[in-house]
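Shown next, in C-alpha cells, is the structure this report addresses.
A protein chain is absent from this complex, but the other protein chains hold their places.
We just call them A, B, C, D and E in the order they show up, numbering each chain from 1.
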Amino acid sequence: MKVSKMVHPQALCETKKIGARTRIWAFAHILPGARIGADCNICDHTFIEDDVVVGDRVTVKCGVQLWDGVRIEDDVFIGPNATFSNDRFPRSKKKPKSFLTTVVKQGASIGANATILPGVTIGRGAMVGAGAVIVESVPPFAVVAGNPARIVSYCDAGPSDEFSSGPPASRAIPAAVGKSRVKGVFVQALTDVADLRGNLVAGEIGEFLPFEVKRFFVVHGVSSRQIRGQHAHRKCHQFLVCVRGSCRVIADDGKHRQEFLLDTPARGVYLPPKTWGVQYDYSNDASLLVFASHAYDPADYVRDYDQFLRSVRR
Amino acid sequence: MKVSKMVHPQALCETKKIGARTRIWAFAHILPGARIGADCNICDHTFIEDDVVVGDRVTVKCGVQLWDGVRIEDDVFIGPNATFSNDRFPRSKKKPKSFLTTVVKQGASIGANATILPGVTIGRGAMVGAGAVIVESVPPFAVVAGNPARIVSYCDAGPSDEFSSGPPASRAIPAAVGKSRVKGVFVQALTDVADLRGNLVAGEIGEFLPFEVKRFFVVHGVSSRQIRGQHAHRKCHQFLVCVRGSCRVIADDGKHRQEFLLDTPARGVYLPPKTWGVQYDYSNDASLLVFASHAYDPADYVRDYDQFLRSVRR
Amino acid sequence: MKVSKMVHPQALCETKKIGARTRIWAFAHILPGARIGADCNICDHTFIEDDVVVGDRVTVKCGVQLWDGVRIEDDVFIGPNATFSNDRFPRSKKKPKSFLTTVVKQGASIGANATILPGVTIGRGAMVGAGAVIVESVPPFAVVAGNPARIVSYCDAGPSDEFSSGPPASRAIPAAVGKSRVKGVFVQALTDVADLRGNLVAGEIGEFLPFEVKRFFVVHGVSSRQIRGQHAHRKCHQFLVCVRGSCRVIADDGKHRQEFLLDTPARGVYLPPKTWGVQYDYSNDASLLVFASHAYDPADYVRDYDQFLRSVRR
Amino acid sequence: MKVSKMVHPQALCETKKIGARTRIWAFAHILPGARIGADCNICDHTFIEDDVVVGDRVTVKCGVQLWDGVRIEDDVFIGPNATFSNDRFPRSKKKPKSFLTTVVKQGASIGANATILPGVTIGRGAMVGAGAVIVESVPPFAVVAGNPARIVSYCDAGPSDEFSSGPPASRAIPAAVGKSRVKGVFVQALTDVADLRGNLVAGEIGEFLPFEVKRFFVVHGVSSRQIRGQHAHRKCHQFLVCVRGSCRVIADDGKHRQEFLLDTPARGVYLPPKTWGVQYDYSNDASLLVFASHAYDPADYVRDYDQFLRSVRR
Amino acid sequence: MKVSKMVHPQALCETKKIGARTRIWAFAHILPGARIGADCNICDHTFIEDDVVVGDRVTVKCGVQLWDGVRIEDDVFIGPNATFSNDRFPRSKKKPKSFLTTVVKQGASIGANATILPGVTIGRGAMVGAGAVIVESVPPFAVVAGNPARIVSYCDAGPSDEFSSGPPASRAIPAAVGKSRVKGVFVQALTDVADLRGNLVAGEIGEFLPFEVKRFFVVHGVSSRQIRGQHAHRKCHQFLVCVRGSCRVIADDGKHRQEFLLDTPARGVYLPPKTWGVQYDYSNDASLLVFASHAYDPADYVRDYDQFLRSVRR
Partner (left out) sequence: MKVSKMVHPQALCETKKIGARTRIWAFAHILPGARIGADCNICDHTFIEDDVVVGDRVTVKCGVQLWDGVRIEDDVFIGPNATFSNDRFPRSKKKPKSFLTTVVKQGASIGANATILPGVTIGRGAMVGAGAVIVESVPPFAVVAGNPARIVSYCDAGPSDEFSSGPPASRAIPAAVGKSRVKGVFVQALTDVADLRGNLVAGEIGEFLPFEVKRFFVVHGVSSRQIRGQHAHRKCHQFLVCVRGSCRVIADDGKHRQEFLLDTPARGVYLPPKTWGVQYDYSNDASLLVFASHAYDPADYVRDYDQFLRSVRR
C-alpha cells in the first residue's frame, strides 16, 4: 500500500524532502531546501524557506511563514498567522551574517497570531497564547500570554502524559500537607502564629527534614515575571518556605509534575535531589526562604531539562 | 438584469452558497460547506472553512481565515490579518470533540491584525481595535483595545443610526445638567459642599424625582475593566449619583444613545423605565449610589439588548 | 449642727465666698475675689485667682491653679497638676486687654497633668485624659487624650446616669440588628453582596422605613478627628448607612445613650426625631449615606445639648 | 553620732515612719500613714498620702504627689512635677472601691513633668523621659518617651553597673563583625548579592555556627513599637539575621549588655544559651530570621529578668 | 546588459511602474496604480493597492498588505504579516471620503506582525518591534515595542553609519566620567552627600564648565514614556544633572551618537552647541536639572532632525 504525501494543485512545493502522509494545501509555497516530516499538515498561504526543518505530526495553519533558521520538532502546533522572524534588528538589504536559530521543541503549541522573536526556544510542551509576543525563551510546559508574553501558569500534565492537556484546573489550590505524587516530595506543616507583637513562623526542621542544613538563602525582590529555579540538583536536598507573600513551586521527577502554591508561611515544600524544580509567580512582597543540604557547588546543578529527563530515565 | 457574484480566476471557490453581488478575490479559498451572504467582499489570501456562515454586506480583508464554528452576521467588517481560532488549548493532531462557536454580531468591526480567542461573542456594533487580543465577549457598541483587550469607550451612535460612526468625540465631557436626547433621561444638579470637616453631597429628591424611593443600592469596589448594568427595567425608575470617584453611564432608548460622565457628586442621572443602561469605566474609588422606585424583582430586568430593541420598537 | 467649711491652718484663704462643707487644704492660696461652691475639696498647693467661679461638689487636686477667667461648674474633677492658662500668646509684662474665658461644664473630669489652653469649653460629662493637651473645645461626654488631644471615644453613660462611669466597655462591638435601648432607634440589616464585579449594598427601604425619603446626603472625606452631627432634629427622621469604611454613631434620647459602630454596609441605623446624634471616628475612606424625611430646614436643628435636654425632659 | 532625719520647719510631716538621714523640705506635706525609707530627699511642694511606701535612697523632686496605692522601690528618682494618678476614670465625689497600685521598681527614674497612669509598673532601671505620658508598663532598662510613651532605646549599662549611665552613645553603630563584650556572643559576616533576578542572601552556616540547626523561625510584620524576645534560654543557641529591613538586638549575660543594630542581611548575631535577649525597633519591612539549636520547649525559657539574674549570678 | 525586474509566474502584477531589479514573488498581487521602486523585494502573499508608492531598496515580507494611502520611502524593511490600515473606525460598506496617509520614512524597519494604525509617520531609521501596535508617530531612530507601542530605546548608530545596526549594546552602562566620542561632550563628576538632615548635591561648576550660567531649568514629573528634548541649539551650551531618579540623554553631533544613563546625582553631562539632544526614559521620581549658557531664545532651537543634519554637514 502506498501512503504518500498530498500536494494541492495550487501549491508550490519545490522540495522533495516531505514525509509520508503529509499534506500541502493551496497557495502554500515551500522552497527546495526545506525538510518536512511525516503526517504533517501545511495549510493554505503558508511559506517555508530553505533552511527549515519540520518534524513529524506538525500542524502549520494558514498564513504562517517559516524562515531560514527555524526548527520545528515533532508534534508541534502552529496557529494561523503566527509569525516567526530571524533577524533581531532587520534593515532592508542588510542581511546578518547568519540568521538566529529559533527552536520549537517537541509538543509545543503556538497560538493564533502570536509573534516569535528570533533566537528563542519554545520549550517542550509549552503553550504560547493567541496574540502573545515572545521576546525570550519559554520554559518547558509553561503557558505564556501577553505583549510581551509572561508566564501565566504551567501545564498540568506530567512528563509521562505530556501534551495531553491544557493548563491546570487546580492551580488555585494551595499546597496540601503530606506526600505528593512527585517522588519523595512532601509538604510540611509549619507554625505560623500572629499575635499582637507580629507574626511568628517556625518549623522544627530537625524533626522532619531528611538532611542536615548546611546552607540557607532567601530570595526576595523578585518581580512577578521572573522565574527562579528551573534546575535539578544532583545531590542537594532543599526545603522551601515562602515566609512572606506567595509564589508557586513546581516539582517534577521526570514522571510526574505537580504545582504547589505557597501562599502561607505555614507550609514548606521539600525537594529531594534529582527533582526538577521551578519557582515562579512571586508576589511583589514575596520572600522565599530555602534550606539546602550542601554548600554551593555549581557542578551540582542540572540546568537542561532534556539532560535531566535522560538522567532520571536511565 | 443579471446581478451575479464575482469570483476571481485565481480564487478557489468550492461552495455554491454565495449571495448576489458578492465578490471573491484572488488567492482566496472557500471550502464547499461555507455559506456566504449577498454584497460581501472576500479579499485576497482569505480562507473559509466548511462550518462557517457569513451574513450580507460583510467585508473580509486580506489574510483572514474563518474557521469551523465562526458565525459572521450582517454588516460586519473584518480587517486585514485579523485572526480567529477555534481551540482554546490546541495540540497538533488532537482535535477537540467540537469546536467552540465564535459569533460576530450585526454591524461589528474587527480591526487590523486583531486576535479573537474562541468561544466569544463580539456584540452588535462593537469595534475591536487594531492589534487587540480578545479574550472575553465584547458588549454591544463597546470599543475595545489592547492585549488583553479592555473597553476603552462606547460608540457614540444611537441605535437608529448605528454602525455609522466611530467612538464619541465628546466622551471627555461631563454630564450636562438638563434634559438629554435620550427619551425621558435628565441630569439633575445636586449640592456638593466641602468644608474643613469633609465633604457633603446632598439632594432634595422629594422635589425633582418623578417617583417615590422604595429601594437604594450602592455599587463600589468595581475595577475599571468591569461593567455593571447592561440591562433595561420594565417598570423601575432609577436615579444614579456617583458620590465618590467617577464612572460613565450610557442611556439608550432604542433610538438614541448618550454617554454621561459622572465625575462629581454634584450631578445625578435619572433613567426612566424602558431605558437600556450601561455603567462602566469606574475609577478605583468609585461609589455609585442608586435610588429605585420598586423593590428588587428579577422579572423586571431585560438583559438581552436585542430583546430590548424589539420591545421598544414595537 | 454646724456644717461649715474647713480651712487648713497652713492655707491662705482670702475670700469669704466659700460654700458649706468645702475644705481648703494646706499651702492652698485663694484670692479675695474667688467664689467657691459647697462640698468642694481644694487640695494642697493650689492657687485660685480673683475672677474665678467654682461650683458645688468640685474636686481640685494638688498643684492646680485656676486663673482669672476660669469657670468650673458643679461636679467637676480636676486632677493633680492639671494646668490652666488664660493668654494664648503670653509675653512678660504685656497683659491682654481681657483674659479668655475657659469653661468646664457640669460633671466633666480633667486628668492628671493635663494642659488646658485658654478659651475652650470642656463639655458636660467629658473626660480629659491624663497628660492631654487641650487645644480646642471638647464635646459633651467625649473622652479625649494625646498632645494635641483627640477624641478617642465617648462616655458610655446615658444622661440619666451621667458622670457615673467611664468609657464604654462595649465600644468595639458593632451595631446589633434590632431595637436599641434608646427610644425609637433601631438597627436594620441590609444586603451586602461582593462578587467578581465589585460590591453591591442594597436596602428595600420601602419595607422598613417609617418615613418617605425626601432627601439624601452623603458625608465623606472626613478625617478621623472630625465630628459630624452633634445635633438633634425636631421633626426630621433619618436613616444612616456607612456604605464604605466605618464610623461611630451615638444616639441619645435624653435618658439613654448608645454607641453604634457602623463598620459594614450591611447595617443601618434609624434615628427618629428628638434624638441627639453624634457621628465620629470616621475611617479615612468612610462614606456615610443618610436618608431624610424632610427637605433641609435650619430651623429643624437643635444644636445645643443643654437645650436638647430641656426640650426632651419637658 | 546622730544621723537623724531632717524636716524643714515649713514642712508638714505627719508620719513617723521616716528612715535615717532622710530630708523633708519646705512646704512638703506627708500624711500620717506614709512610710519613707532612709537617705531619701523629699523636696519642696510635695504631697504624700497615707497608703504610700517609699524605699531607700529615693529622690522626690518638687511638685510631685504620691497618692494612695503608689509603691516606690529603692534608688528611684522622681523628677519635678512628675504626676501620678490612681483612678482611671475619675469623677468628683465618686471614689473607686480600691485604688489601682502603681509600682516603680528599683533604680528606675521618672523624668520631669512625666504623667503616670494608674496601675502600671515601671521596670527595674527603666528611664521615663521628661514629659512622657505612661499608659502601659515599662520593661526593665527601657527608655521611653512621648505621649503616649513608646520605647526609644534601652539603657546601655550592663547589670553589673546598672543605673549608672544613660542610653547608649553608640546606638547608631551597626553590628561589627567579630566577638562582642557579652560572653560568647559574636557577629558573623554573610553574603548579600543583588542580581537581575532579585536579591540573594546566603551563609555557609555549617562553617561558623557552634551548633546544629534544629529549628528556624522568621519574625516579620512587627511594628516599630513592639518588642520581641525579652527572655533567656537555658540550653538553646540562636543565630539571628535580619534579611530585610532592620531591627535592634540586645544581648545581656548578667554582667554586660550590648546592643546590635542589624540593618543589613550581610551580618548575623549569635546568642549562646544563658543570654538575655531583646529585639526591638523593627523597621516596617523587617524580617528577622532566627536559627535555633533546639526544638521549641517552653521549659527552656526564662521570662523573668530578676530570675535570670539570679540564675547567672549563682 | 539587461537588469530587469522579476515577476514570479504565480504572481499577479497589474502595474507597470516597477523599478529595475525589483522582484515580485509567488501569490503576490499588485494593483495597476501602484508604483514600486528599484531593487525591491516583494514577497509571497503580499497585496498592494493602487494609491501606494514604494521607494527603492524596500523589502516587503510575506503576508503584508499596502493599502491606498501608504507611502514607503527608500531602504525600508517591512516584516512578515506586518499589518497596515487606512480607516480609523472602519464599518463595512462605509468608505471614508479619503484615506489617511501613513508614511514610513527612509531606512525605518517594521517588525514581524506589527500593526500600524492609519495616519502615523514612522520616523527616519526608526525600528518598530515585532508585534508592536503603533498608535502614534514614531520619532527618528526610536526603537518602539508593546501594545500600545512605547519607546524602549534609541538606535545606537550614529547618523554617519545610520541604519547599520541595532539598539545600543551598552545602554545599561551609566555615564562614565570624561570625554565622549560625541564632539565636545563630556561627563563631569559631582558631589553627593547624605547626612542626617537629608541629601546634598553640590558641584563647583565655576571650575569646569566652559560657559557662564545664564539660565537653569528643572524637568520633573515626566512619565517614563515621554521624551523631552529632541532638538539642537545653535549657540547655547547646556549642562545636565539628574538630581533625583534617573533618565537617559542622547547626544548626536551629526557623525556620532551616544547615550548617557544619568542615574546618580554624582555625574552630569555637558552638551555644546550644535549637538542634537534627546532625553527620555525618566524614572517616575526623576528631576533633571539643566544649566544653560544663554537666555531662552526660540530662534536658537533647531527642531527638525533633517535640517540639523544639513546644518552640521555643511
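Rule of thumb we're sticking to: a residue touches a chain if its C-beta (ideal position, glycine included) is under 8 Å from a C-beta of that chain, and two chains touch if they have at least 3 such contacts.
Not measured: the values here are computed from a predicted model.
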item	value
Interface partners of the hidden chain - shown chains only, full complex considered	C, D, E
Options C:I24, C:C40, C:L117 or C:V302, residue touching the unrepresented chain	C:L117
Of D:T102, D:N147 or D:S293, the one touching the omitted chain in the full complex	D:N147
Per the touch definition above, residue among D:T22, D:N86 or D:S109 touching the missing chain	D:S109
Of D:P80, D:G184, D:G245 or D:P273, the one touching the omitted chain in the full complex	D:P80
Touching residues on chain D - with respect to the absent chain	10, 26-27, 39, 43-45, 57-59, 61-63, 75-77, 79-81, 107, 109, 111-113, 127, 130-131, 133, 145-147, 163-167
Hidden partner interface residues of chain E, rising order	194, 197-206, 212-223, 226-228, 243-244, 265, 282, 287, 289, 291, 295-296
Chain C residues that touch the omitted chain in the full complex	12, 27, 29, 45, 47, 63, 65, 67, 81, 83-85, 88-94, 113, 115, 117, 133, 147-148
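The rule we apply is simple: only the chains that are shown with their structure count from here on.
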item	value
Intersection of contact partners for chain C and chain E	B
Chain centre separation in whole Å, for chain E relative to chain B (CA means)	37
Interface hub residues of chain A, defined as touching at least two other chains	27, 45, 63, 81, 113, 133, 147
